[in-house]
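Report on the following structure.
The complex appears here minus one protein chain, its other protein chains still in place.
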Amino acid sequence: MSELESFRGQNPAWCPGCGNLQILRAFKMAMVELGLEPHELTIVSGIGQAGKFPHYTRCNTFNGLHGRTLPVAQAIRLANHEMRVLAVAGDGDCYGEGGNHFLNAMRRNLNITLFVHDNQVYGLTKGQASPTTDEGMITGAQPFGVLYEPLNPIALAVAMDASFVARGFSGDQDQLRGLMQSALEHKGFAFLDILQPCVSYNKINTFQWYRERCYPVGPEHDPGDRVAAFQRALEFGERIPTGIIYRSERQTLEERIPVIANREPLVKQPFLPEDMAGELQRFF
Amino acid sequence: MSELESFRGQNPAWCPGCGNLQILRAFKMAMVELGLEPHELTIVSGIGQAGKFPHYTRCNTFNGLHGRTLPVAQAIRLANHEMRVLAVAGDGDCYGEGGNHFLNAMRRNLNITLFVHDNQVYGLTKGQASPTTDEGMITGAQPFGVLYEPLNPIALAVAMDASFVARGFSGDQDQLRGLMQSALEHKGFAFLDILQPCVSYNKINTFQWYRERCYPVGPEHDPGDRVAAFQRALEFGERIPTGIIYRSERQTLEERIPVIANREPLVKQPFLPEDMAGELQRFF
Amino acid sequence: MDYTIKIGGQAGQGLQTIGAVLAKLFARSGFHVFTHQDYMSRIRGGHNFYQVRFADREISASRKVVDILVALDKNTVAEHLGELSPVGLVVYDSETVREKYDGENLLDIPFRQIAMDAAGNRIMENTVAVGAMLGMLGMDLETLDELLTETFARKGREVVDQNLAAAKAGADFARGNCGQCNFSVNIPGLTAAQEKEAAAGVSRAAPKRMLMDGTSAVGLGALAGGCRFYAAYPMTPSTGVMNFMAAQSGRHSLIVEQAEDEIAAINMAIGASYAGVRSMTGTAGGGFALMVEGLSLAGMTETPVVIFVGQRPAPATGFPTRTEQADLLYILHAAHGEFPRVIMAPGNPEQAYYLTGKAFDLAEKYQVPAFIISDQYLADTEWTLDALDPAKIIYQDYRLRAGELAKLADYQRHAYTDTGVSPLAEPGASHHLVVTDSDEHDEDGHLVEDAETRVRMVEKRLLKKQPLIRDQISPPLLHGDKKPETVIVGWGSTYGVIKEAVDRLGEKHSIAMLHFSEIYPFPGTGKFDYLEVLRQAKFTVCVENNATSQFARLMRAETGFVFSKLVTKFDGRPYLLEELLDELGEHDV
Partner (left out) sequence: MDYTIKIGGQAGQGLQTIGAVLAKLFARSGFHVFTHQDYMSRIRGGHNFYQVRFADREISASRKVVDILVALDKNTVAEHLGELSPVGLVVYDSETVREKYDGENLLDIPFRQIAMDAAGNRIMENTVAVGAMLGMLGMDLETLDELLTETFARKGREVVDQNLAAAKAGADFARGNCGQCNFSVNIPGLTAAQEKEAAAGVSRAAPKRMLMDGTSAVGLGALAGGCRFYAAYPMTPSTGVMNFMAAQSGRHSLIVEQAEDEIAAINMAIGASYAGVRSMTGTAGGGFALMVEGLSLAGMTETPVVIFVGQRPAPATGFPTRTEQADLLYILHAAHGEFPRVIMAPGNPEQAYYLTGKAFDLAEKYQVPAFIISDQYLADTEWTLDALDPAKIIYQDYRLRAGELAKLADYQRHAYTDTGVSPLAEPGASHHLVVTDSDEHDEDGHLVEDAETRVRMVEKRLLKKQPLIRDQISPPLLHGDKKPETVIVGWGSTYGVIKEAVDRLGEKHSIAMLHFSEIYPFPGTGKFDYLEVLRQAKFTVCVENNATSQFARLMRAETGFVFSKLVTKFDGRPYLLEELLDELGEHDV
């Protein structure tokens, strides 16, 4: 059994007060509560403040390129479907640079988990607009304020029929921990968007701002109803629903690929050079 | 005034019976009916069968890279907002390689038009699955059949709040011509997904298959209702709605950028080297 | 004897089937075979051709002259009539071609009608054409029978018989109507051993050779090299490898993923490799452009990965279905930062097989990206070759797996070592954590910012490994005169045409080919002082299928050597034998 101490990593280089610190805490507790040990999980992260996450805990880690967490994470799972895989990305990482991978990961529905640390800004590169930045926010790169409509990750995920779609808030630790656990336990692609204040660069969507708006969806919300989920997803502004917004049961990709379905993970299957010789016969 | 002959280009290298031929015909007629001349439109296309489109008509043309139509098209519009810009892409082009640009073009909402020639397959590269290929279809690259859930472009566009979302079918010329005209006349980003049989590589979604399923949405459908649009978008299978699925009024990006809003296009604004000298002063 | 049959027509007319069957037939019959294809980027219509050369001695290139031109459309006659050899003939069906030609060397064979008459099915017209070829060449139909039986095994004897009937009718027609046919075809002589075998009824009379194209050779080499994961996005001329691997994935422990784009493809290949399986991606030059960042990631995280790049004429989309060798320097220098890489540029299917295997071995052993550079020409050309030997491909699992790993007290993914090679472990196989990072990192794999670690890591990753990898690289191949006055240098897919040109010229001149197929790390002169050979020569020529003589430039950068003459070709087509001879003939070779 693991304990919190098992997950202690480097000292975080995040700003004091950063929501990432809360996300990290919730994660470690979720891992302990799930009874998982560090080597049982591989964290794949990108580049950004969120991308540093795995260095501040202890797990197998592939900290890759900005925007490219999901292809790496999915391939790890394909190569070893006994490994739990967590992809950790920033909002810029996942919805900006990595938008195309996000779309396709939802289609593939491998059994992996995605946390997006959504601070609605590019933190590490010092405050440019991200795809989720509110319209009107002025930054060094957006002197006239953001002129695009923000991307709504929850609505997008519902439209893509992601099999688990949830939103958390770093300021609500209990709910967040629970959502993390549900996401990690979900069979299929589990997507958790985590609202997270950036104290250095986002002066609009502050801790206070989120706290006033976030509300957990109640039992009246049926996460199995895709249209209702979509409607709920459109709420973002005065009120922001948190919790599991949409969930469906679908076969996972690893259950559908004959080479690995109900078989040992690829990485454990023996390599039989003899088999290859037969392939040459066809060419005589 | 233009006539059909004004739009005659190279002889199409498409297969006889290909839906692209019908799309091309509808386009030329739409142009004539709109009274547009070849030099008044710039077509930006990618690579794929659809990407060859502009060579088979006559307009200003930028036939760029596979998947990259939209960034080019958007920039042309930013540089010259008096130019009409039409982006023409394949389903692989736009939803596969170019997925990230599609997401962001919808957010930007520039006044451009996008036709996706959606044959639910990679035509030019000989029949691999595209993001819209039906589950189960067997191809050279998908020997166990397609194992991913297809991307629903209409649902995705509604989720992204694209300001004009429509579906046409190459086999319904009248409706298609009308949709093309509405798209070209729409103020903002107009997205038209055009179902198109590929006689060589898609033996499932044939002309017949589409014809049996496609139905035009009736007046009871309110394209202004986003949730209703989403619900309608989810229909794809036994019945396939065509027509304008979703439409909204939003400011276009070119109306919001101070440098060009209500001003001459950038390309016509004079370059005043004198202005630059002033910038140097700050460094003394 | 040395004949060329060219089948020309529109995309979709089935000329590839005719060509492929003939090639296989000739190979089975004991001839040496070389084929090449030329096709447009379209699915129907246009103008394509398939050229099959066969001879009773080794051949390795296509020729300009054509002995039999099978014209499936009018355009083919117009385009290629001028290529006919003195004994050459055009064969066509005036019904399909919609034209009746005069002239003694144009033979109208009613393929379609014969198919209807003999087999009751016009789709057998291509089989009639194949039969007609055999008839014209005076060959029997035994081998064809064998081949059809294999091909239509699942469809049953009836289909075979129908086909055979069609072929026979074609052959008969040809024999009866081909007054002009002057082809003399002898099945090549058998070796003593083969005769014994033949006598014992073990095999048919002909020597056993394989017929293989470059695409299949790369795929087979990958399988033999232990490839378990292939991620790619389709792009000519690399799609063939993806399809080949996909077809294998039902039979072997192999996953093939079609990625959403090339960026995903290479990142997937890297992810799978990190997780513990040998992995590969493949693309063309334009798709590789999108993999450049991922390449750098493999370099930094020291993740083994094999990258297949099929070159095609560029820039940008260029000529999607044609050939060029213009991505060498690009691939060599691709990606930000400095890290080692391996580059193999096979010259024929045999090399493609072994070098793909070797690429996997070196990638794994040194934890670096390894490239196989090909092009449309190598991808499509078929060669006859002696049996490939999978045992010649080294397969050794260099990774730490469960047992060994668990025994270690400590594990550090990027530990400093004498060789620069750190232990590569399978994540999850023990309690040891496998941590790596695209940022500069310490031995544990965690991110750092200090200068000292940086310097040690660059030394480990690059400066220590690079010379060790170089030691594994074989020198270029010298073929021909051992002390040549003239040396023709090439790399990659020009191997065959240079070899045959050198063989021709070698009859009268002191000449040799120096061919580079293992290109980077650039081969040292320790095992074979090829530079000395070049320096001793009076005349040195570098032949490349590009416009800027990239290999010559690389040679100068690496060795200082400057060629006397540069031969280039950049029209999207390969060198034909006569073309190269012309280029070389102008000068006193």
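The first chain written gets the first letter, and so on, giving A, B and C; residue counts start at 1 in each chain.
Quick note on the criterion: a contact is a pair of C-beta atoms (placed from the backbone, for glycine too) under 8 Å apart; a residue touches a chain by one contact, two chains touch by 3 or more.
None of these values were measured; they are calculated from a predicted model.
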Name every shown chain in contact with the chain that has been left out of the document.
A, B, C
From A:His39, A:His66, A:Arg84 or A:His221, the answer for touching the chain not displayed is A:His66
Hidden-chain contact residue, picked from the options C:Ala314, C:Leu408 or C:Leu531
C:Ala314
Touching the absent chain in the whole complex: find that residue among C:Glu260, C:Glu293, C:Glu500 or C:Glu583.
C:Glu293
Checked against the full complex, the residue among A:Gly9, A:Pro38, A:Pro71 or A:Gly96 that touches the missing chain is A:Gly96
Chain not shown: contacting residue from B:Val32, B:Leu86 or B:Leu103:
B:Leu103
Since one chain isn't shown, list which residues of chain C touch it in the complete complex.
40-41, 46, 263, 284-286, 288-290, 292-293, 295-297, 299-301, 311, 313-320, 322, 324, 326-327, 329-330, 332-339, 437-440, 449, 451-452, 454-455, 458, 462-463, 546-548, 553-554, 556-557, 560, 562, 570-573
Touching residues on chain A - with respect to the absent chain:
13-16, 47, 49, 64-67, 96-97, 99, 122-126, 128-129, 131, 140-144, 200-201
Applying the definition given at the start, please give the residues of chain B touching the unseen chain.
9-10, 37-40, 42, 44, 47, 52, 54-55, 58-65, 68, 70-76, 78-80, 82-83, 100-101, 103-104, 257-260, 266-267, 269-271, 273, 275-277, 279-280, 283-284
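In the analysis below, only the chains that are shown with their structure count from here on.
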Leader among chain pairs (count of C-beta contacts):
A-C
Just the number, please: Cα centre separation of chain A and chain B in whole Å.
30
Report the inter-chain centroid distance for chain B and chain C in whole angstrom, where each centroid is the mean of the CA atoms.
38
Approximate Å spacing (C-alpha centroids) for the pair chain A, chain C
41
Residue numbers of chain A (touch at least two other chains)
100, 103-104, 257-258
Residue list for chain C, restricted to those that touch at least two other chains:
249-250, 260-261
